[in-house]
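Following: one structure in C-alpha cells, then a few remarks.
Only a part of the assembly is drawn; its chains keep their places, and the rest are absent.
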Amino acid sequence: MTEPTAKQIQDSKLYQQWGLSDSEYKLICEKILHRLPNYTETGLYSVMWSEHCSYKNSKKVLRKMPNKSDRVLAGPGEDAGILDIGDGQAVVFKAESHNHPSAVEPYQGAATGVGGIIRDIFSMGAQPFALLNSLKFGPLKDGQTKHLVNEVVAGIGGYGNCIGLPTVGGEISFENCYEDNPLVNAMCVGLLNKTDFKHGTASGKGNLIVYVGAKTGRDGIHGATFASDEFTDTKNKQRSAVQVGNPFIEKLLMDACVEIIERHPNWILGIQDMGAAGLVSSTAEMASKADSGLILNLDNVPQRETEMSAYEMMLSESQERMVLCVKPQFKDNVLEFFKNFELDAVVIGEVTEDKQYKIYHHNELVTDIPVRSLTEDVPEYDRPEVEPARIANNRDYHFMPEIDSLTDTWQKLLKQPNIASKKHFYQTYDSQVKADTLVQPGSDAGVTRIRGTKKAIAMTNDSNSKYVYLDPYVGGQITVMEAARNIVASGGEPIGVTDCLNYGNPENPEVFWELDKSVEGIASACEKINTPVISGNVSLYNEYNDEAIYPSPMIGMVGLIDDMKKVTTASFKEVGDLIYLLGNTFDDFNGSEIQLQQTGAIKGGLRPLDLNEERLHQDLVRQAINQGLVASCHDLSEGGLAVALSESAFDRELGFEIETELTSAQMFSETQSRFLLTVKPEDKTNFENLVLRDYQYLGQVTEDSIFRVTTKDEAVSINGKEALNNWKEAIACLMK
Amino acid sequence: MKFAVVNFPGSNCDMDLYYAIKDGIKEEAELVDYRQTSLEGFDGVLIPGGFSYGDYLRSGAIAVHAPIISEIVRFANEGRFVLGICNGFQILTELHLLPGALIQNEKSRFICETVTLQVMNDQTMFTNQYTKNEKIRIPVAHGEGRYYCDEQTLTELKANDQIVFRYNENVNGSVDQIAGVMNRQGNVLGMMPHPERALEDIVGSSDGLKLFQSIINQVRVNN
Amino acid sequence: MKLVKVYVTLKPSVLDAQGEAIKSAIQTMDYDKVSAVHMGKYFELNFEDYPDLEKDIDAICDNLLTNPNIETYRYEILEAE
C-alpha cells in the first residue's frame, strides 16, 4: 500500500476518519508545524489528541478532584499514584477501563485490560500484589449476554491467574443500559519501597531508549481513537483493533522490571509501559516530561509481522511491552539483564536536546515534529452542559414499595442478580496466590497483608450508577462513601482513591452535565474523608446507537490497616452476639433494588447526603474496631438492612432474632451512612457508650438458620437455608 | 535441612513455598533456576504451582524439557523426596514420575476455593503428622486439576496405598476423588491443593503446616 | 451419519503465544530444522445427515467453535463409520 501524501490527506480530509476535527487539523498545520503533516505524523496527532490519550474533554472537570494529602508521593500524571504508608513503604494503584475492546472481543479485551493495568503499576517500580475489577453488563437474559459475561470473566481470570496475582475484590452488576456497551474496569495495587520510585521520563542528551518485551504486530492499531469513538453497528470493520494478551510474557516482564529497578536503580533513568497508542504515547510522554527531544529508529523495533509501516509500528498496541531510558554506560548490562529473563531488549533511539520528535524508518526521516505538540498543545474543550429533563421532572417523585409479604419480598430480593452472590464468577479467579490474602471476595473489602509487617491493605471497587443516573451529584458522593464504608467495615482507614469515569458522548450537553456534576460529588466526598484521587481513567463515548449508558463512575479505594488484628469481616461470628444497626433509616427507595424489583425501573430524586453524619459513622466504626469491640461489620448498600443481615448470616449458616421500629418496607430502604455490627455480649456497655446516638439495638445471632424478624408491621420467621439457597444459586441458574 | 524450590518461567507460587519453608517450618530454602543442572547439597525438591511456560500446550508439558529436569529425575530415583504442588504435580505426571495425568476440570472452569481433603494414608513421609482419615481444609486453585488414570493404574494405586489425599467433595471430577498421589517408593508426592497457602489461621487455615512438618520429621528419623 | 472435521487456526496477524512457546521448546529439544509452529484447535462432530447441514456447520463454527475476531476455520464432511 502506498501512503497518501500530505496534500491528499488534506484534500480528502482523511484525518477526520482518524478522529481529528477540522479545527484541530488546522491548528497542527498553521500554528504548530507551519506545513502539512505527512501520513505518519497525522496518525501520531490523531491518537495523541484523542480523548483517550489527551483527556481534552475531561481535563477541566478532573481538576476539581482533590489530589493532595500528607500521604501523596505522586498523583495524577504518572502511570499510577503513590501513597506513603509508613516504614519507608508506599502503595501504588490505578484503575483502567477496557470497555470497547471488551465489547468487540470479550476474552482478550478483558485480559489485556488486566495486563495493561498491571504494567502501569510495575512501571512505577512497584511490586503488584492484588487485582480488582468492576464489571457491568446487560441483564442475563439472552445467550449473547451470557456469552459476553462468561468470556469477560474468563479473560480477567485467565490473565490474573496466569501471572500469579490474586484477585481480591470487585463487583458485577446488570442493567439494561449496558447490554451493548459493557463496562470492564480493572484495578491493580502494588507495593513500593520508596527509594525505588521511578518516573516515566526520558532526560539527558545521549541517553538511550530501550524497548523491552513482546514483539510488535499490527494489534489494536487505532485502539486509542477507537476507544474514544462512539459504538455503532459496524463492529466488524473495527476488528483489526483486537489486541491479544500473553500473560506468560508479562510475568517475565514484571519480574524483570521489578528486579532491575530494585537491584540496579542507577542503570535506569525512566521507565514507562506501552499502553494506549503504544510506542508514540510512551516515548512522547517520557520526553515531554523531561522537556527533551527524541530520535527513534524503527528498523530496530522487534517485529512480529513483516512490512509494517512507520505509522503501524508507532500506533500498534501490541501488549507486554515497556520503554526504558538507560544511561549509555549501562547499555550492555541492561540488555544482558533482560536477556537472562528471555526477553527481547533493544536500543531503539536516544534522547536529544532539540525538543523534536524524530522518527527514522528505512533510513528515511518520517516524522519531525515538536515533542510537546503531541502532549501539551492539545486543545482543551469546555463543553456545554445542561441538566437532563428527566432529572428536573422526577425530583419530587417518591417511590413507596408495597410489601404484601415480608418473607416473599425478602426471599425474592436475594435472587435479584445485583444482590445475589457473585461467587459463580469470582471463584474462577485465584484470590489466594502469594498466600497473603486475609479477606477474600465475599465480604466487604478484600484485604491483603504486607509480609514482614503488621500492616494490611484493604481494597474495594464500587459503583452504583443507578444513583448517579438519578442524581449525579449525590450519586457521586454515594459512590465514594459506599467504597469508604467497605474499607471501614473491614477495619481499614481509607487513604486514597482511583477512579474510572465511564460516560456517554461528552459532546452531548446532558452527558457532560452528568460527568461534571458527578465529579463534583466525588470530589466533595473525597475531601470529606481525606482520600485524594491519585490516579484514574476516563472512558467516554460509551454509547450504542446513540443511547448513552448510565453515568457510571467507578471508585477504587484503598485503606490502610495498621495492625492485622483489626481485620474485620461481614460474617456473624458467634451465637449470642448482639446485633446493632448504626445510622437512621428513612424511606429511601428511589433508585433502590426494591424499586427495581417492584416496578422494573428506577425513578425519582435522591435525598442529599449528609457528609458530616457519614463521616461521623465511619469514624465511630473505626474507633469501635480499633478498641476491639466489633465481632463483625457490614455496610448497608443494595437491598438495605434485609440483605445485609442475610449476607452476614450466610457465611457460617447462622440465624438471628431481631425486633425493630422500622416498617417492613424500611427493611429494604437504602438509606446511606449505615452499618450493621455485631458485638460480643461482654462488650455491650463499652460499645454503646462509644456510639452513643444513632444506633439501634436489633437483637441477637442465633444458632439455627432461621431469620426471626419483628417489624413495626408484622412478625415473621424466614427460612435461612432457603434464603441462602436463593442467594447462592441465583446467578448459576441464570447463567445456564 | 535445605530445600530447593525449582523456579520455571511462569511459576508463580515459588515464593509462597519459599516462605512456607523459611517462616512456616523455619528451615533453609533456596530458589533454583530451571537452567541449573545440579541439585547438589539439597535435601529435598519442591516444585511450585503456577503456569510454567504459560501452561501453553498442556500444563507442565513444556517444563519437562528444562535443563534442571534430569537432575530432578535423578533425585527422585535415588529415593530422595520430591513434592510437586498444583503445576508441580502436573509437571511430575508429565515426567511420568507419577502415574496418570491432570486434565481440564469437569466443568471446564478454573476454580479457587478452600476445600476439605481427607488424608488417606498417614504412613508417608509427607503425612506422618496427620492421622488417617483426618479432614483438613486446604485451598485449591486450578483449571486443569482433574486427575485421570486408567482402571489398571487405579487398581495399582489402591493396592499400594499410593492415594494420599482425596477430595471430600469432588470439585473437579477427578477419578476416585484423588487430590494427591505418590509414587510406589513413596518419595515423590504430587497434589493439586496448596498446603503452602494454609499455614496460618489468619489466611484461613493452618492445616497445611503438618505436611511440611511431616517431611522434616521423616528426614530427621532417616538421619 | 456424517463426521465433520473442523480445523481452527489463528489469523496470521494474531499473536500465537502457544505456537511460539512450543517452537522454542522443540528447539531446546535440539530439533533445529523447525522454522515455524502454529497451534490451533481440531473438532470432530457427528451429525445426522440432512440437506442444510453445511449451513448449520457454518453457523456453529461462526458462533461457537471459533472466535471470528481472531480465528479462521475450515472443515470437511466425511461419511461416519
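When the chains are written out, they are named A, B and C in that same order, and each has its own residue count from 1.
The working rule: a residue touches a chain if its C-beta (ideal position, glycine included) is under 8 Å from a C-beta of that chain, and two chains touch if they have at least 3 such contacts.
Quick caveat: nothing in here was measured; it's all calculated off a predicted structure.
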item	value
Full complex expressed as chain labels with copy numbers, beyond the one copy shown	A x1, B x1, C x2
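The rule we apply is simple: only the chains that are shown with their structure count from here on.
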item	value
Centroid distance [mean C-alpha coordinates] between chain B and chain A, Å	36
Residues of chain C engaged with two or more neighbouring chains	17, 21
Multi-partner residues of chain A (at least 2 other chains)	246, 248
Touching residues on chain A, where the partner in the complex is chain B	154, 157-158, 161-164, 246-248, 251-252, 342, 427-438, 440, 449, 451, 564, 567
Chain A residues within the chain C interface of the complex	104-105, 107-108, 214, 217-219, 239-240, 242, 244, 246, 248-249, 304-305, 318
Touching residues on chain B, where the partner in the complex is chain C	53-54, 56-57, 62, 65-66
